[in-house]
Each structure stands twice: as C-alpha cells, then as structure tokens.
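The complex appears here minus one protein chain, its other protein chains still in place.
Chain nomenclature is as follows: A, B and C, assigned in order of appearance, with residue numbering initiated at 1 for each chain independently.
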Amino acid sequence: MRILFLGDIVGKPGMAAIKSELPRIRDQHRLDLVIANAENAADGSGLTVRQFDKLVRGGVDAITMGDHVYRKREIYERLESDTRIVKPANFPDVAPGKTWTTVTAGDGTEVAVFSLLGRVYTRPVDCPFAAADRVLEELPADVRVRIVDIHAEATSEKQLLGRYLDGRVSAVLGTHTHVPTADATVFPGGTGFQCDVGMSGPYESVIGRNIERVLKTAVTFEPVHYHVATDDVRLCGALLDVDPATGKCQRIERFEHRVEA
Amino acid sequence: MRILFLGDIVGKPGMAAIKSELPRIRDQHRLDLVIANAENAADGSGLTVRQFDKLVRGGVDAITMGDHVYRKREIYERLESDTRIVKPANFPDVAPGKTWTTVTAGDGTEVAVFSLLGRVYTRPVDCPFAAADRVLEELPADVRVRIVDIHAEATSEKQLLGRYLDGRVSAVLGTHTHVPTADATVFPGGTGFQCDVGMSGPYESVIGRNIERVLKTAVTFEPVHYHVATDDVRLCGALLDVDPATGKCQRIERFEHRVEA
Amino acid sequence: MRILFLGDIVGKPGMAAIKSELPRIRDQHRLDLVIANAENAADGSGLTVRQFDKLVRGGVDAITMGDHVYRKREIYERLESDTRIVKPANFPDVAPGKTWTTVTAGDGTEVAVFSLLGRVYTRPVDCPFAAADRVLEELPADVRVRIVDIHAEATSEKQLLGRYLDGRVSAVLGTHTHVPTADATVFPGGTGFQCDVGMSGPYESVIGRNIERVLKTAVTFEPVHYHVATDDVRLCGALLDVDPATGKCQRIERFEHRVEA
Partner (left out) sequence: MRILFLGDIVGKPGMAAIKSELPRIRDQHRLDLVIANAENAADGSGLTVRQFDKLVRGGVDAITMGDHVYRKREIYERLESDTRIVKPANFPDVAPGKTWTTVTAGDGTEVAVFSLLGRVYTRPVDCPFAAADRVLEELPADVRVRIVDIHAEATSEKQLLGRYLDGRVSAVLGTHTHVPTADATVFPGGTGFQCDVGMSGPYESVIGRNIERVLKTAVTFEPVHYHVATDDVRLCGALLDVDPATGKCQRIERFEHRVEA
C-alpha cells in the first residue's frame, strides 16, 4: 500500500495547497492514505476547527500535531472526540487528546498513527521512548502498519527514535524543523525513516515566515509579529510503500510537490 | 571555478575517507578548492595537529571548526599561526585563532573563508550577523569569492544568515546537525545555500556515534562514552560553481560520496 | 552615600507599592538614590510610558530593564531620549536605548547605572563581560559610583560577573529570578554583590503570577494567560552604603519591605 505523509502545514498558503493539489496527488500516486502534520495551519501556530474540517474534506485521513497543538483552544474538542487527530503521545494524561488512533486506508488496511515530541532543545516533555513503548503495547496486535511522527529539533534524538522503533513500526518521520532532509532510508529492521520531511507551505521564507520580519527581530531585538510568507509554496513529505500484511516499509522516498504560482 | 565544501569530518572513518577518496574526487570533479569542517575529527570532538597536517596533505585547502574547536589544546598554535584554519568569527577576540582567512584556489583565485557559530540552542556566543558584517568589512575588496560555514542547530537561524548575507558572499553552508538537507539552492542575490551539508563520517550511526551507546544513555540515563561508529562511511558536502570575477554562485548541488566497504 | 536598588517591579501591585511606600522609605533610610528594575511593570511584561512617568514621580531616579525591555513599543522613545532609563548594555548597537547613563544623587554625587543580560539559559545576547568593559571605558573617569544590574538566570554567571567587576564598580546586583538570595556581601575589591535582590511585587504567587494559572499549564500543558498575583506585596532590593569619593561599597544588606494589606 502507498502512504503519503506531509510535514507541517503552514498558514493559508499551506492550507490552499492542500485543497488545490492533494486530490490530483492522490490520484497520480495512487495513494491509499494521507497523513499530515497540521500544527502550523492557523496563521503559523495551531489548528482551528474549520481548518481541521477542510483538511479532512481535502483528503487528509489523519492529522498529527506538535508543540503548537494547544494554541487554538477550539480544537480541544476534536482532539478529544475525533479519531482523525492525535496529540503527542508523550504529553500528560490529563492533556486534551488521544495518544494514538487507527484509520482505515483506501485499500482497507487499518493503519495506526501516533506522534512523539522530542525533548532536546524543545519544551520539557516525558520520555518519548517510554511513550512509544506504551502506545505499541496498547495497539491492537493485528494493526501492522504503524506510522510515527517524531516532532523534534535535534537530529540525534530523531535518529535515536528511528533506531529504537526499527522493526516495530512501518515508519518514523521527522517534522518541526521545516527543512526536508536528504536521508530517506529503510532501516535494517524494515522501518522507513527521514529525519525531517520538511514543511508544507511557502519556501521563500524563514521556516515559513516572512523573511524581513524575522530578520528585523534577529538583528534589532525588537519583537514583531512574524507573518506567514506567501511565495514558493511546496507540499513536502515522504512517500512510503508498505506491506500491509507485515507492516514493513518496502520503499521510502522524499516527496516534494511545487505549487505553480 | 568549482569548490567542494565538506561537512563535519567525524573520527577515524572520516579521516580515512578523506585520505582514500579525496584525491580521486578532486580529479573527477575538477575541483579548484576544497574546504572542510573538521571539528569532530579527533575521536568525535576536536582536531589534533597530526590530523590537521593529514588533511592538508590529503587535499583540504582550508579548514573550519565549530563548537568543539578548542577541545584539543594542541591545535591552538595552528589556529593562531596557520592561514588554512579559522575559528568561528563570532568568538571572543581573546579566543585563540583568526576570524577569517584567504586561500589561493587551483585556478589562482583568492577565496575568503570564515565561519559563524549559531546561538539558538547552542552555546552562548556573540551576534553572528554583526560578526559577519565585521569580517566582510575587513576582507580585501577584490576578494570576491567568499565561502561561509554557518555551524548551527536551528534551521531558522541558518536560513536567516543565508538571507542576511545573500548577495554579499558566494555561499552560506550549514554544518553541525550532521544530517544533509535537501534544500540546496541559489538565493536571489546570487548566494548558494544549503541548511546543512551533512557530516563526513559513518552514517550507520547516531550523528556519527555508535547507535547502541547513545541509545543506552538516552533510555537509562547512565552516561557512557559515545564511540565513533564505523559503517556506511560517506563524504557529504556541497559542490559549487562560482564566478571568480563576481563571486556569484552559479550552481550548487548536494554532494554525497559513499565509500566502498 | 546610601543607595536603594529595587528588583523587578511586577504589575499593578508592584507599581502601587512604589507609589505608597517609596516616599516613606526614602525618608526613613535617608536614601540618596533609588534605582529600580521595571521590566515586569506592564501586567508582568514590559513598561509603559505612563508607568515610567509614575516611577520617576514616585521617587525612582534610574530604571533598568531586562529580557522584557521591548515588550511595549511605546517605551522606545524614552529608552532613546530619557537619561533615566537604560537598555541592557550587551544588546545590539541598533537596538533602541542607551547602554549606560549617569544620574545625580541627592547628595550631589554622580552615579553611573548600567545593566547586563546574562546569556546562560536566557535569550542569546553578546558577551556581558566585554560589554561591561566597553561601558567602563566610556564612563567619565570621575564617576566613581557605579551600579550594575545583572539580569540573569544562572547563579554561576551572576557570580562570575560580580567577580569580574570586583574593584571596578560599586555593586553588581542580580535580578530576573524574582527570588531574593541570602548572600549579600562585599567582595574583596570593594564591590557589593547579591545574586538576586528579589522582585518588587506579590509574593503569594509563582514569581509574581497567579499560582493556579501557572500550575494549570505546568500540569496540563494547556496555555493560559498568567495573571499577575495580588497578595503579600513586598518591595525587595539591596541597600548600599557607598563611599562617594572612591566608589567602594562599604556595606550591603538585603532589603525587604512588606506592604500592609
């Protein structure tokens, strides 16, 4: 089966690209499932209910989030009750949302989806290794296809989680840095890995934001609002071929689709 | 003219690959100049005098460093007196080493080389933007080809420095994360950019180190020595075509050379 | 001469305490000068023009700030043109404000005031040691009394700056952690030192904020606005006796004034 995992959808440009491009991409690549990280949809930070609904209508089957998961309070309800979105699995029990979910792919395969937040250079969270172990224990044993979003800063931490989960999940795919890495590979145990799949948004930018705005603050220390940028919109992610019977990743390649201006 | 910039050389495997592969690579790609970051040469941290000499003999024309620059005290003398190695330009004045240098390429072009350390998530250092301005003011005006190593963790900071220096230098090339990014591009002003060129060392590893060792500490908190790994050695970097008259980058592409086992 | 240095004024409770208490305190302790850090005056973050004017009218002779200095854009004008307020001296040249100032104390002594931001665990800034050296070089040589606010997180960095400046300034006084330390002392060279003088605001709180609000986010990860607390208001600082002829600190003691409810 073929799965597309898209990195952090950023702002209106990212949302618009999903709407205009994803249907064609689904057909062209004969996708059975689309998963997307949507933590930056709402003007760069968080996800609104309206955006959630648009993504689902636009062909996204499951949504992961990141450090910005709770920026929009209105999404808490979807996090609690809708099976198409998860919170990071190493967040507190009392934090809104589910730690994992399963969705049915186009070919009928049940696919488990969960995400982990890294804790090197990011906000303090509980151990992602232990959280992954807990989720894998809870997952129905017959759900063999398992896709993990590792939302983290440090390359070492992402590689460590990929190695830790090698052979136990279908893929460990990085998000958060908003820059795609050139290291997509299948680890010895059959787990697809890419350190970061890159963002889905405007690349004529500083990680999705207006260049001049971010530069202004960096140089003068005057805080300004970082508008989401507008140009060179791309959908970036990873394209996976997974054996539905074993959950093994047969092939992974970096995915990049440039939106015509 | 053609320049190869290689990312962090890691340990013995990285050093051995330079020795065995670089002569052939120089010929094959008709390189006029080779620059390499060597901050991880000495068992993963620092650079010895003997290694410095080996790199120079092996065909490396200029060496940059990073946060590990002062790990081996013996290299201070080279940092002070040898024109083929620089310290990060935003380090203190009193810190050992020069903030920039120029070297003569195979085609006779003078090429300026300097490096900056990022300060987001890394050790506290002085403003890299201001340091770059100072170096550019000091550089002889007729040295048009200028290669900058931005040794940093955060993608945002690397992109910002690339944009800040766009049109003023030939290339801004990232190091430190040890994972190559898939974003090599020439910015509108004519500056080549890649967020990280990746390390030159063993890729069957966690950023160059033995997987089991790093995983052990991550999971159990017991500190252990992180041995340099051994397998899947690659030389990674960026390959640049630069106009020697204007210093503009005409073409940049990601470079990856896998060493036969 | 006698100088009172007050730590971070927090919100309305801190502002009200200055107004109601400072006149009496000035008399009672026969103060020649009052300096206050006001970075948290505006609802916990930043300083408004109206608050600046109130502080000056209320008896504050000079104002230092911290990481929140630029939160209120309206204060930039005062930072640029008014001699009673300074920005951190290790902020960029282009950042709004002066790096040092002098004010005339009640006994006629000219007193220099400047502040430094630490960079261990805080936002990246330029070297505070080098910035202090620059300020001391610029200061008129006959201004012997010099008060330094070290606004920093790490105790090691504050102690280091105190030791570095020992014998060159009258006092190095810590702010930012909002908790007074019990280590007020005069260093061998004659510089008064206290690692943190504590905040001027509500102590029935978490560093000035409403306990329940901060606890809520810490435990559930749901972001909420951290209201400034209201109860157990204290003005905290350091009380210094300084020799106006030599600038040596003769005596330092921790200052704490509890406001009657």
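Some notes on this structure:
Here, a residue touches a chain if its C-beta (ideal position, glycine included) is under 8 Å from a C-beta of that chain, and two chains touch if they have at least 3 such contacts.
A quick note: this is a predicted structure, and the numbers were derived from the prediction, not measured.
One chain is not displayed; in the complete assembly it touches the shown chains A, B, C. The missing chain, though absent from the display, is touched by one residue of A:A16, A:C127, A:V143 or A:V219; that residue is A:C127.
When the full complex is taken into account, the listed residue touching the unshown chain is A:P92, out of A:P92, A:G106, A:G189 or A:P244. Interface note for the absent chain: among B:K19, B:K54 or B:R71, the touching residue is B:R71. Although one chain is not drawn, its touching partners on chain B can still be listed: residues 70-71, 73, 76, 91-92, 94-96, 219-223.
Contact residues of chain C toward the unshown chain are 121, 127, 129, 153-157, 159-160, 163-164, 177-183, 195-196, 198, 203, 206-207, 211, 214-215, 218-219, 254, 256. On the side of chain A, touch with the chain left out of the figure occurs at residues 92-93, 119-120, 124-127, 130.
Everything below uses one rule, namely that only the chains that are shown with their structure count from here on.
Counting the residue numbers used at the interface between chain B and chain C, over half appear in both copies, so the two copies meet with largely the same residues. We define each chain's centre as the mean of its Cα atoms; on that basis chain A and chain B are separated by 30 Å.
Averaging Cα coordinates per chain places chain B and chain C 42 Å apart. Taken residue by residue, chain A touches two or more other chains at 219, whereas all remaining positions touch fewer.
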